[in-house]
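Removed from the display is one protein chain of the complex; every other protein chain stays in position.
Going in written order, the chains are labelled A and B, and every chain counts its residues from 1.
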Amino acid sequence: MAGQYEQKLAQLGITLDPVPTPVANYVPYAITGNLVFVAGQVCRSGGKVTHKGKLGGELKIEDGKAAARVCATNIIAVVKLATGGDLDRVVRCVSVRGFVSSVATFFDQPTVINGASDLFVEVFGDAGRHSRTAIGVAALPADCAVEVDAVFEIR
Amino acid sequence: MAGQYEQKLAQLGITLDPVPTPVANYVPYAITGNLVFVAGQVCRSGGKVTHKGKLGGELKIEDGKAAARVCATNIIAVVKLATGGDLDRVVRCVSVRGFVSSVATFFDQPTVINGASDLFVEVFGDAGRHSRTAIGVAALPADCAVEVDAVFEIR
Partner (left out) sequence: MAGQYEQKLAQLGITLDPVPTPVANYVPYAITGNLVFVAGQVCRSGGKVTHKGKLGGELKIEDGKAAARVCATNIIAVVKLATGGDLDRVVRCVSVRGFVSSVATFFDQPTVINGASDLFVEVFGDAGRHSRTAIGVAALPADCAVEVDAVFEIR
């Protein structure tokens, strides 16, 4: 039987992509004690970047939010891998850092990263509430609009 | 009786703002084990941004240092909340990341973030010494000059 968080994902109509194997000398996650450090996830789905460009430039705030949601979905896929497929082992989402590709005059990074924060709470409820840092960066890999990394506590 | 770190804050003439409740699905801090992950704090005091703009642009380095000190003050306010009001439960400040809104030709992020590091050591003494990363970013929320986040160990 699917766990409570898997059921929540199903209700939300979210399918997790398989986690791609990094093509370099790093790994999607590292576990130390009961903490999972999740590698930075960009807005890529089905092998394609979903939102390219910069906030304050060609992208609107709703594009950014949607991009952040894709990043968060990819983080959940990594956490599922880290828990051996059992998301119910998640104790809580501890920390989220959201990096928004921004022109120098774009100042609404928090609203963009809400796209990630909202998904974590939709799926994990109060256990999805996290400390968070949102900043605007000069450029991201593959011209992605958003990158997010996270630390989760698991049992 | 006020604890040692509260006394130090009083000696420095520092009053901590109440920690605002985030208006989104995140929280000011998350505790895992004996670590407190503090959400990114910007230079906002009394509900107002104290220093807007970019280093290397309209802001001078002393503005940046002052902004970083405001961020650090807000971090201490969050840590006080995380310790149930008893700052003497702080074992040490473990890690600080300082994000400085910078034009492309501003390269003195360390001096800016000293404004935060100095406050932590003024208040917590040797327990305030931390590992640190200082970087220049394209833009920060609400056009803030500086944002700082931190990890503290508590007992």
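As a working rule, contacts are C-beta pairs under 8 Å (C-beta built on N, C-alpha and C of every residue); 3 or more make two chains touch, one makes a residue touch a chain.
Given the structure is predicted, the values throughout are model-derived calculations rather than measurements.
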Sole contact to the chain not displayed, among B:Ala24, B:Ile61, B:Val103 or B:Ala142: B:Val103
From A:Pro28, A:Gly115 or A:Gly128, residue that would touch the chain that is not displayed: A:Pro28
In chain A, positions touching the absent partner: 22, 24-30, 32-33, 37-40, 54, 97, 99, 103-104, 137-143, 147, 149
Where the missing chain touches chain B, by residue: 33-35, 56, 91-97, 102-110, 114, 117-118, 120-121, 128-138, 151, 153
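Operating definition for what follows: only the chains that are shown with their structure count from here on.
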Chain A and chain B: spacing of chain centres that average the CA atoms, whole Å: 25
